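As you look at this complex, bear in mind that one protein chain is not there, while each of the others sits in place.
Labels A, B, C and D are assigned to the chains in the order they are written; within every chain, residues are numbered from 1.
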């Protein structure tokens, strides 16, 4: 186990470094004079050069990279060119939307996927099981933003039950904030749920076909007991892995959903800042997201170690 | 009978070990000796058996025997020449002369390759000239297969037939030694006999050297005239099958002999 | 009735996030709608009727030769409690003078000195008379901020206005509350929230659902929807010119003038106007102004040098062989209102026989092309924005920037107008200047959109913007 | 002994019923995919209207209006023609991205499986790293870097599909390289590259085709997302996602505008997924139960 942990940690660090270089190159490679964009169309050339100098954008790339990384390591995410706000503050203010959105979307997705996937795995011969499988196929084919548009057309425009978009701050109007998250979360959860259903289904199918489940049944467990006591515990491992991997996709989904519902979340912030070439904001924020995803995957891996004695006890 | 033995293929004091995965964060990686000072040989027209428990090192030994792995210590000698010291021409001759039959007949043949093509593969690979069609027909006759097999795919055959095809493929380059690693353990009882008989015939008819591996002593004993018992990477006993059965010396041999169940002993109530 | 009426609150909708609140460096409408007049005040206010009222300046005198302006600064406090000093005023004006936003700095072109006379008086001396200067003092160029708080201007601008900013969460909301230190009469509504809802439909939904009280600026893409939903009936709809954006095609000045003119003939103003399904809110025009400006004229045979005439354009293309000139239409991909003009114009230009390719490009890349020494690749683009004709002015080609019109004549004409001593003279000169621009088919006006706002019927008192486009909260009341 | 009766198919009993359902899946998948490709190709030969030329007087006509099968959009452009051209984009981007990923993923996956532990570790860990970078975010940044357009979209999608291809092909190839026939080929002297091409590649072809089909679908879906965000395809090219982006500005007036492109995406993606699943059952029985 210590070796396992050490390997995973080492890989995590390596991965973060690799990702940071990739992100830096990608974003710095982006066309556009940062300072010019930041200053807007009426800016004078002198002002632009001054700004570039002020933020050290005229230094060599390598220097800029290490400067950025060095500050990042000290917890300094940098500052916005336009507002001089600290990126950390920006991110934190956005997280109050993105995290609830992501987490509830994921939870909803799992709440849908685990029962639905399990049911359709066990009863693929029954009409309902086949229906669930079909629905999950259809759900996978539905673009998350289209689901969002349709939901907002139905519940927002036609029925007028829920806001079609926009955001009220938590402290301004708690229930208002909750209401503005309902449709986004449902869209995200439904679509995520559809694809997770497939994974759960195949994981459960896989596990329930294992010899040890047959053994459990042969020693007197009912189908349901075998599922709950043996099947799910074992299926949890592959499902956890998939969920870890899906986090990256979930974040992709939130970019779109935040746009559909005009939620000022983290992803939207990135979108806006990419357009504005706020390189520091984009770099640091994207990096944070990547670290977050990698951290989740690290946790899943370590969890795997805890859940699976084959890994845990391998010294 | 003890004329001068001139082994065709021989291992001399062969040792092989593998590195084990790390067990502690720091400290050296330990290694694991799979084969330890092995001496082993086979002559033309002779069937030699190798038995041993699972993990004893049988498959590793075949890999060294066929030149797929280079031993850490010791020599592999073919026709009296050290394989790993020999030149390219010698190596090519070795490749043609030592062929192998593997355990699982179904996975021994590429499912997407017609039998005819599969049989030609060794000839092409080893750049053997000559009338290939005639050679194929010859070999098919030797293993008792119909020519109609050539156009078909592996999934159209039964396990026993596939093992024959695998044997046929091994025979294509006209080898002098055939190494068979558990060639019958995946086969049904009624089929197993067909393959064992075939191998025996080939040794006789073609003066092949056969290295036959199994963990079932009775099967090995039936097929071969000399058996080596391997345990934990060492050859612990060599002898004629009958002698091993009746007077096993090494504990490992005794275990294997003990393990043999026969219908007769079962009926007699002495089996367990 | 809005539930906010009782509590003395009000929620407005903004369509765009300002990103930064530094009005000295940014001239985004999204910022100029909310901060000037409400939070930061100019020296003076120009009223609708042409009269001038005091702002940060309590009173002023203008010398007869219109070269010396003396402002007496009000004894007031900024919202942070600090008193307004002459130093703050001088700092503010100097900052604006140096502003990277040409709209701000251009007001100071004629300024030769800004000096303190005494603790309450500032004197500004001009080298020549300037209409721009005087108008600027009532616009963003005349906004007064405390020097001490300059560091946080981007997120928390401070001023003397009736409101102060409580918080700004980008892409979410701006929160305002009354400024206790305000020198004037306390406004009726104490707390104001500007909620940023970028999706127009969502904004209208929010209004209809009573979640918000007003959308003071509704862009043209929503007008059709607004009518279809009958919102103009259930809410008070106001139209006013100041916020309207004129849309104009910008044709690269480097192109042959006759080619430019042929291109201008393909611009079908009526089709463009109709495309929004709301002809009530926009007018076709060939002048460079908003309807509140005196030199404005709707499109007509007289005012349009190159009216839409596809046949003539085709004939010209054939005659002059323009089909062989590769042309590029740069459509800014991240500015949503700009794809529609391209959708309409590019096919028309192609139909006329021009060898036109449409190239989507984002703002950042666009700016790169201009600023990094590379000549602009684009040949035709469409912009919408302020109606200040001075913004195109560019005296020689080395100064060329995006949408500039580099012409000595034009620059001179504008300068002459600037020096006008009377409004009549100014108007006449501006018309002459506009004529030069119009005839050269570099910046080609298409339509002028009105400003349109919807208000909760109980919300009264809307005043047309006085400081540039600023929506003033103070006059509004339940 | 020379009789060669035709022999046991691996799971002969495995059910006509299931096979029937599998065939249905496959058939629906093939039909939808074929229709989609046909429409995309047909759009080069014939379009009811030019999808980019506005006809303002005909704007916002409902479906079934004379001359406009599915009606028109806010500029009077024919929806059906736009959908046809959009199919082209989806085909190009989806297939293009899947193809590039397939090529790179195959090379990487096969190398990882064949060239020893170090190569394997490097490639696999590299793929892991890429997998934990959110694809949509990468695509956004990439679109900003290279500029938006079909090509960028293809590149961005390939960048984040490739690791999945690599992983899947690697593990398929790994299981093939452990088969005895590979050992046999090595035994009679075939070099690694030959084994990869002649034995491994044909045997992972099934996996490759399935993976291609599924990611073809994923590519269409993601392209739609990017174009919806405005960083994908822009006019004069047309994509379904872009149509949805435009339609969303009109939802208050005409909600059918948001229906057609969405439906098109769902049907095609569903069709390709069904095709992929169907093919997986046929080509790759070992993987049939696992879906990835």
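Keep this in mind: a contact is a pair of C-beta atoms (placed from the backbone, for glycine too) under 8 Å apart; a residue touches a chain by one contact, two chains touch by 3 or more.
The rule is simple: contacts and distances are computed from a predicted model.
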Undepicted complex member, UniProt protein name, chosen from "Carbon monoxide dehydrogenase", "NADH:ubiquinone oxidoreductase subunit L", "ABC transporter" or "Phosphoribosylformylglycinamidine synthase subunit PurS"
"ABC transporter"
With the missing chain put back, one of B:68, B:85 or B:242 would touch it. Which one?
B:242
If I consider the whole complex, including the chain that's not displayed, which of B:36, B:53, B:79 or B:138 touches that chain?
B:53
Absent chain, residues of chain A that touch it:
124-125, 210-212, 214-223, 225, 230, 233-234, 307-310, 313
Which residue numbers on chain B touch the omitted chain?
47, 53-54, 158-161, 188-194, 196-197, 200, 215-219, 221-222, 224-225, 240-242, 245, 255-256, 258-259, 261-267, 271-272
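Just so it is clear, only the chains that are shown with their structure count from here on.
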Chains in simultaneous contact with chain A and chain C:
D
Chain centres computed over CA atoms; the one at greatest distance from chain A is chain B
Report, in whole Å, the distance between the mean C-alpha point of chain B and the mean C-alpha point of chain C.
89
In whole angstrom, what separates the CA-based centres of chain C and chain D?
47
Among the residues of chain A, which ones contact at least 2 other chains?
30-32, 152, 157, 260, 275, 277
Chain C, residues touching no fewer than two other chains:
199, 201, 334, 362, 364-365
Can you list the residues on chain D that touch chain B in the complex?
1-4, 6-10, 179-181, 183-190, 194, 199, 202-203
Please output the residues of chain A touching chain C within their complex, sorted ascending.
30-33, 36-37, 39-45, 47-48, 80, 82-85, 90, 93, 152, 156-157, 160, 163-169, 172, 176, 260-262, 264, 268-269, 272, 275-277
Note which residues of chain C are touching chain D in the complex, please.
199-201, 204, 221-222, 224-225, 228-229, 271, 274-275, 277, 331, 333-334, 336, 339-340, 342-344, 346-347, 351, 358, 360-362, 364-365
